[in-house]
Structures are given as C-alpha cells and as structure tokens.
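Just below is one structure, and these are the notes that go with it.
All protein chains of the complex are present and in place, except for one that has been dropped.
After this line comes chain A, so read on.
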C-alpha cells in the first residue's frame, strides 16, 4: 500500500505531498520524505557505479528500512518524486510505471498557465489524478 507520494522542488522544498493513511499522522510522512532527500542528494552528488546511472530518472529504492520503503524519481528539471510504501514486495517495473504516469500528471499540472513554477501545487485535478494513479497501482499489484 502506498502511504504517501510527494513532489519536492529543486531547492528541496515540498511542492506537493499527499498521504493515504487517513489518520492525522502526515507529519511523520513529511519527515520520511524530507529525510529521503538525503539519499537523493547523495546519489546525485556522488554517483557511483553501483547505483543506476544518472541518465535514468528512476532512482529505485532509496531506503531499505525494516517497515517501509521509499522510492525516488528525479526529473530532468531536478524535481523529485518520492513514494513511501509499506508493501515489502514491489516490482521495480511496477514502480517505474507508476512514476512514469505520475510524471505525466505532474507535467500536466505545472503546464497550467496559472501555476507559478517553484510554488506548491494546489490543483485539485492533479490531486484526484494522483489518487487515481495510486489506487490503480495498488490494484495492479494485487491483481
């Protein structure tokens, strides 16, 4: 189950964060997403052979924690997408697919002429689209 998706801007500022936990504990997800920026920074700043090449936007698993996983995706404009899931078995291909769709939704949202680049995304249609993507991701894995 995906518990949270987030968009983080170039300056590591949060642009969008949606949690799917229903409880009032989004703050801990803020924390997780914020901390995962450490990993992204590290990967971007010192690329190593063991990590996927930088040409790849999908950063893969950032955070092998015991109880949740954090996946990352870096667009060519240095905007980061971060996903927190508590599913322990996730296929990379599914994740890639998810991020590709998410990226498309993001591009549509920021192409809105009324959106100020670098500001939080407040579009409701983006939110509903993200929810749909997240929902379909869950059903895709279970099916």
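The working rule: contacts are C-beta pairs under 8 Å (C-beta built on N, C-alpha and C of every residue); 3 or more make two chains touch, one makes a residue touch a chain; residues count from 1.
Here is the rule we use: contacts and distances are computed from a predicted model.
Note on the omitted subunit: UniProt lists it as "Trafficking protein particle complex II-specific subunit 130 homolog", one of the names in "Pyruvate dehydrogenase E1 component subunit alpha", "Trafficking protein particle complex II-specific subunit 130 homolog", "Adaptor related protein complex 3 subunit sigma 1" or "Origin of replication complex subunit 5". Interface note for the absent chain: among A:1, A:107 or A:132, the touching residue is A:1.
Remark: the omitted chain is touched by one listed residue; of A:29, A:59, A:79 or A:95 this is A:29.
Counting the whole complex, the residues of chain A in touch with the unshown chain are 1, 11-14, 17, 21-32, 34-35, 37-39, 41-42, 45-46, 64, 66-68, 86, 118-120.
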